[in-house]
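All protein chains but one are shown in place.
Take a look at chain A:
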Amino acid sequence: MTSNIKTDVFTRMVKLSPRFLLALLLLPIFAGLISVLLPAFGWAPELEQTSIGLHGFYALWQTPGLSQMVTLSVSTGLISTLLAFIITLMILAAFFNSPWLNRIQRLLSPILVIPHAAAAIAVGFLIAPSGMISRLLSPWLTGWELAPNGLFPHDPYGISIILGLTLKELPFLLLMALGVLAQPELGKKLRQQHKVALNLGYCPMTAFFKVILPSLYPLLRLPILAVLAYASASVEMPLILGPNTPPTLAVAIMHWFSDVDLNLRIKASAGALLQLTLTGGLLALWLGGEKAVKVLFSGLMTNGQRRYGSAFWQTITLVLTTLVIAFILLSLIGLVMWSVAGFWRFPAVMPDQFVLSHFQNALMQMSEPLFNTLAIGIITTVFATIITLLCLESEQLTAKPMSRFTSLVIYIPLLVPSIAFLFGLVWMQQLVHNQTSFFNVVFTHLLFVLPYVFLSLSSSYRRLDPRFAHVAASLGASPAKVFLQIKLPQLFSPILIAIALGLAISFGQYLPTLLAGGGRISTITTEAVTLANGASRRTSAVYAIMQMVLPLIGFILAWLLPKYFFKSAHR
């Protein structure tokens, strides 16, 4: 009897989980958007403003430099996404079916776990007037004996932001594409079709663009849109690498919201709506561009031309790939050197002496942020993993794939700029008089962790051979037992990877931590961003390294543990 009741509870819980997931993702975002929408049109009872009107937008319109902010946001977002996308395609095309593709993948995949803030700090060190590039070129090429007054970072054109975003998003897009090509059936089919095109006389790069890309692109669309949405509205990168006068729109909105003058919140809300429109416009522009490219190039697909200056493009790709990898490596090396540098005069490539005191000092002050980072990350990720597993199990128990609507909703936190709904959400949380800022931070992190955990787990869960569950069920095992004792052990490794990814995402959150915590909850990431524009480059380097090390430990554990536990479940 008891087992029957238990089964019931489990099955009911599992079947309810997709609805719970929907509510968990949709309610906060809609609540957030509405509480931005209302103040934007002047309705903010807390500020004793209840006249519906457009004065928020007038105030926004009057802001000096607004058009520069908009231009900066749009151009950095679009250009960095385009660059990352195009270089990804060129690398794929030039190295398709070559062992180099795997090597590049192995070299770039650790970049995925680096939070944006840490990446921005590293890139800033690379291009600063006294950064690695300038040191390597001085004085023999530049003639600089002293660090010059450079343009970078913080250049008014946003070139630093573009560089930072491109270097960070390129590995993401490349790994997403390689993930698609690693799908057993599709990957095999595409490789064979590539071979057919080679047999028909197509040079490898042309074959990629004419045969592989049309099948690959639809599966890359969502990650690309997520990158575009992020790049157009992110806060960390422009905060660390961007100009101040004026900053990007997202950064400006953040300043207005956190201003002591609460009346600026009306303007900030209007700004958030503008940001939403900009990002939406960019996404629409991208989708339109997609259609245009398709129409423009449809004739070229079948015109029979087999090569387009392939040696030239091959060389360009090689140069670009080398540059990208060199930039990434140099920024990381620079970061590590700053963290242990004693005295380091300008054109010297290496510091005069290496010291550990920056680490010792920083680590002593780090205990609270470190505890917060870990606690928030672990609670959020465990929760996200459990919900994800239940949702995926419900798919199998009901033998129905998840509705298109639900699958789309999972992506919403990745497509809606967080700056546009987070303030609303935080306002809402304050309205409920929720003083527990720790809980608010966890809840907000969940919005961003859930999608990644879900995306990471779903493919392996769906690929699980259903016959194991059938066999177990026929031996009398309840659904709960099958789930806990058959499926979970078999999925041990993918679950750990998903957890490591969830932790990495949570560790890297800046804006959600800052806002939901009301500035009272400090994590390694919030500290790193604060320090990035502050006095000590060395302390900042230590924090950026901590930001990289934490997620890396997670991934190393996820890679090591399956070698010792549930080994039999592995092939």
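By definition in this document, a contact is a pair of C-beta atoms (placed from the backbone, for glycine too) under 8 Å apart; a residue touches a chain by one contact, two chains touch by 3 or more; residues count from 1.
To be clear about the criterion, contacts and distances are computed from a predicted model.
Could you check which of "ABC transporter ATP-binding protein", "PPM-type phosphatase domain-containing protein", "3-isopropylmalate dehydratase large subunit" or "Tryptophan synthase alpha chain" matches the UniProt name for the chain that's left out?
"ABC transporter ATP-binding protein"
Which listed residue, A:P204, A:P243, A:P451 or A:G502, touches the chain dropped from view?
Selected residue, touching the omitted chain: A:P204.
Among A:K195, A:R221 or A:R520, choose the residue that contacts the chain missing from this document, as touch is defined above.
A:K195
By the contact criterion defined above, which parts of chain A meet the unshown chain? Give residue numbers in ascending order.
On the side of chain A, residues 99, 189, 192-193, 195-204, 207, 210-211, 214-215, 301-306 touch the unshown chain.
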